[in-house]
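Every protein chain but one is kept in place in this view of the complex.
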Amino acid sequence: MASTQPVLLRPEHDELRTSVRKFLADTSPESAVRAVMETATGYDPDVWRRACDELGLAALIVPEQYGGGGYSFVEIGVVLEESGRVLWPSPLFATAVLATTAILSSQDLEAAADYLPPIAAGTLRATVATSGALVATRTNGTWQVTGTSSYVIDGHTAELVLVFAETEAGLSLFAVNGDAAGLTREAQSTMDLTRKLAAVCLEATPARLVGTEGAGADLLERVLAAAAVALAAEQVGGAQRLLELTVDYVKDRKQFGRAIGSFQAVKHRCADMLVDVETARAVMVHALWSVATDSDELAEDAATAKVFCSDAYLSCAGAAIQLHGGIGFTWEHSAHLFFKRAKTSQLIFGHPVHHRRHLGDLLDL
Amino acid sequence: MASTQPVLLRPEHDELRTSVRKFLADTSPESAVRAVMETATGYDPDVWRRACDELGLAALIVPEQYGGGGYSFVEIGVVLEESGRVLWPSPLFATAVLATTAILSSQDLEAAADYLPPIAAGTLRATVATSGALVATRTNGTWQVTGTSSYVIDGHTAELVLVFAETEAGLSLFAVNGDAAGLTREAQSTMDLTRKLAAVCLEATPARLVGTEGAGADLLERVLAAAAVALAAEQVGGAQRLLELTVDYVKDRKQFGRAIGSFQAVKHRCADMLVDVETARAVMVHALWSVATDSDELAEDAATAKVFCSDAYLSCAGAAIQLHGGIGFTWEHSAHLFFKRAKTSQLIFGHPVHHRRHLGDLLDL
Amino acid sequence: MDDAGAKLVDAALAALLSSVDPHGDPREFLGAQFDAGLAWVSFPVGLGGLDISVEWQTYVNERISAADGPSGFAGNPLGYGMGGPTVLAHGTPQQQERLLRPLFTGEEIWCQLFSEPSAGSDLANVSTRARQEGDEWVIDGQKVWTSWGHVARWGMLLARTDPDVPKHRGLTYFICDMTTPGVEVRPLRQMTGNAEFNEVYFTEARISDSMRLDAIGAGWAVALTTLSNERYMLSEGLSAEPALATAIELWRARADRDSPEAIVLRDRLVDLHVRIRANRLTMRRGDALRDAGDVGPQGSIAKLNTVRLNQAATELCVDLLGEEGMLFGSYSLADAELNDYGYDTPMRAYLRARANSIEGGTSEILHNILGERVLGLPAEPRVDKDISWRVAATH
Partner (left out) sequence: MDDAGAKLVDAALAALLSSVDPHGDPREFLGAQFDAGLAWVSFPVGLGGLDISVEWQTYVNERISAADGPSGFAGNPLGYGMGGPTVLAHGTPQQQERLLRPLFTGEEIWCQLFSEPSAGSDLANVSTRARQEGDEWVIDGQKVWTSWGHVARWGMLLARTDPDVPKHRGLTYFICDMTTPGVEVRPLRQMTGNAEFNEVYFTEARISDSMRLDAIGAGWAVALTTLSNERYMLSEGLSAEPALATAIELWRARADRDSPEAIVLRDRLVDLHVRIRANRLTMRRGDALRDAGDVGPQGSIAKLNTVRLNQAATELCVDLLGEEGMLFGSYSLADAELNDYGYDTPMRAYLRARANSIEGGTSEILHNILGERVLGLPAEPRVDKDISWRVAATH
């Protein structure tokens, strides 16, 4: 129970945070986010290119021998917190977290050598399809995958789609090129416009086995754990931003001749937001270290982060709308953008009810 | 869904309420309740006698041909609300609700003729054991019951104990005299000192079959439904009292130069108590009519009342302690007496979790 | 409800239904219903009523809808529910004569012009100015959250006529012609993508003094008449029942009903069923008490309950959908494409429900009302009491 993982970031992380925050302030103000979220692709290629060239964000956790930054999951956590803070619509999550983690964890050196350098260079956008029931068969040496996977982040734009499919040896990871035969992708219309999802349909689509055949189950669990912790970082960033927006508003907004923040009904709800944010931050930072060090408790920490940070973000988003009053319900105000991200990031990769069940199993309850 | 049961009491019920409230104010002030709750028997024979002689409380729902008042369950609901309001420790619930309902519902005319007149006269205190696994066997014409039932209200003092036991024909109701051979009763030490519970142990104890052999399952469901609704009436009475105590206190109590009831944190919690009380009252009154008219929706109404009124009472009791501050946590203050009744009446006859499961089945979910 | 009333109502209904075809032109029917005194039965004869107990209205409405007749409420809810009673209570005979009939027939739709950017919970803080020029008033300012504003002919306008007295005393109430030059209505888009509400801008818009309701400076009292009818209307309009019904369908549609996840969600579903049933009974109790002439706190209580329950029930629907709950129809959907409840998917209902705890009195304000007006708890210290509005607004 008494884990020894750190619960603080290091001073050097502040510098990383500062440069990312400045970059996003310059390149992705809310006006830009709103413009990009109305596009079909859902990201700004120029901003993504600059993010890769100037900050090396796509390369962050790619090992140096593949042209990456060789940083740990803690560093990408800092970046995700900042990206969640402004709801940055970009290939970061799918490419630099999901796909990169899947390839690294597969321990397939050839695949790593082929895919990680272009990912690090920002010339290959990739994603991972984690849901759906797909089947892979081998006919004279080449694999073909058939089946559909929905709710795939950036699934309609990714140039490389990693999918999990069943073979005779069990669940296995496969790489599918964006232009592969029999691959069709359909964008799904999402509640959260700042994060695009797609249904990916494969019909006897040629695919490349990544890692050991049959090793997919453990690999999937590892990818989902990393995904949950990465989401937690985004969630804390968003919740922190909502707290700041709300506190500023209730200090400024006057009713009955007083700043509404002086009323206990408002003040105490802000205090509860603070409690949620600070507690979620402790959970999130600890879970980042847990991924970075591949802790024995990673599964528990990831489930804990998914449950706690999802709920904390959503209640902060609900409080933010309520405390802003009518204005917080309008399209023009940013509160709803965070609310929609909060709700959908609670639902993706398994609802808290599912993760509580899973955690109960892990705890042998 | 759109039940047509009434949701209001009738004017004549106010008169009944007034006389009962006055009687209890005279005979069972808090000092008396505290004295009685420290006794082993847990009730005051003189007060009970007067309640039977002067108000005919034991006779209320006993039909007139058995010397009763011939009133409906709605009237006893009014009495229970008042008794719950002052936590009146008395045989009322076990004798006039549980046992009387069981005997009436059994449609056993002989048993009714034998037991109801003394019950109505206040000369027979009875109860019903609803839990435990008991077995009944017939040897040359006479029944014998063996087994243990715990958490029996007034089980250690009742002169007649009705028990449910399995026969070859199924669950059946039996009457056991308090002095029957092989019957041992042990008082259990309860969190709520104003309601005594006992474990009732039968060893080949002679018993009388009440009603049809094998008809016990339906009978038990009927008794439990009536018990849940009767509890709801007590719960609303107690919650209403807590609301009044708390509102009076926060109007009077000053901190920071203001009545604490002027602070929103306090005021809004009082408002939530009001919401709980008024909503619980609507559920309770409706359920009383449902029992009185033997509605098709009785099972649903009883489960709804048990879930809603139990939770409402308990949250009112928690709020009352919190809003009274330290004083509300002391033995001298009455808040804890209500809190203990609230928690135990949530647990008895099935926790809300159980009733939600049952209601889900009734709703075909 | 006495026999005299019964005779009157039945006679009037019989005459109405025999003289006008309920399936015909709704305005013609509603006009006849008004003339028959069956529009607001408690109103005086000649003003759409029969001067009898309001309880009869329910009976009248049931009879007419049983005959497939039109509803005077549906097409003009703010007019029927709030405008009519306000004009009756505070209007001159001429105003009542001019306004009530076309209001009821739906020829003239009404909207409410109370809320402003800086007058939300603190409604008496309105800053929209009305300056008198001869027998006209010149209006400048902005209103917001105006539903029906884009189709309304008349607006119930609360404006400040005297900034130099405490805020409640400097207000006057007007019936504003929305077609007057200087009145501009702009739709206000919500987080659902829809635009139920509008902003209304006034630039030197002119209102004849003959459209002033009650005395100059008496606006707050008139507004309270309107608001008391609003809260009642809302608790009628807002409901968690559709979301509960949807949740039950969605739960039944799940294939994994025996899984631990589903069993946990089922417990949430049944708990909601219990609380929504409890709230339904509370509303019935409130109606029954009102019919018995005793207005209890059930109205505000039901609003608070309904808000919480609808937000919880719509959320449960989304949770029951799981990952599918991440999808959303379209944010640029015409209202026409929406169903009876105004929703195409549970997700839209979920987003829409976020406003429930704000519209028609925030839950915070409702808690104050219950605490102060019902429980008699002392008010907060008021820093803006007895100061002139101009001073308070600028401090």
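Observations
Residue numbering begins at 1 within each chain, and the chains themselves are lettered A, B and C in the order written.
Going forward, a contact is a pair of C-beta atoms (placed from the backbone, for glycine too) under 8 Å apart; a residue touches a chain by one contact, two chains touch by 3 or more.
This one's a predicted model, so the numbers in the text were calculated from it and none came from an experiment.
When the whole complex is considered, the residue among A:169, A:204 or A:271 that touches the unshown chain is A:271. Interface note for the absent chain: among A:79, A:165, A:285 or A:299, the touching residue is A:285.
Annotation: of C:46, C:166, C:217 or C:260, C:260 touches the absent chain (contact as defined above). The chain not displayed touches subunit B at residues 131, 150-151, 188-193, 197, 254-258, 260, 263, 265-266, 318, 321-322, 325-332, 335-336, 339-340, 343-344, 347-348, 351, 353-354, 356-357.
Contact between subunit A and the absent chain runs through residues 1, 6-8, 243, 247, 250-251, 258-259, 261-262, 264, 266-268, 270-272, 274-275, 278-283, 285-286, 303-304, 307-308, 353, 356-357, 359-360, 363, 365.
On the side of subunit C, touch with the chain left out of the figure occurs at residues 260, 263-264, 266-267, 380-381, 383.
In this section, only the chains that are shown with their structure count from here on.
Relative to subunit B, the chain whose mean Cα position lies farthest away is A. Look at where the CA atoms of subunit A average out and do the same for subunit C: the two points lie 42 Å apart. Contacts with at least two other chains are made by residues 263, 265 of subunit A. Along subunit C, residues 364, 367, 380 each make contact with two or more other chains.
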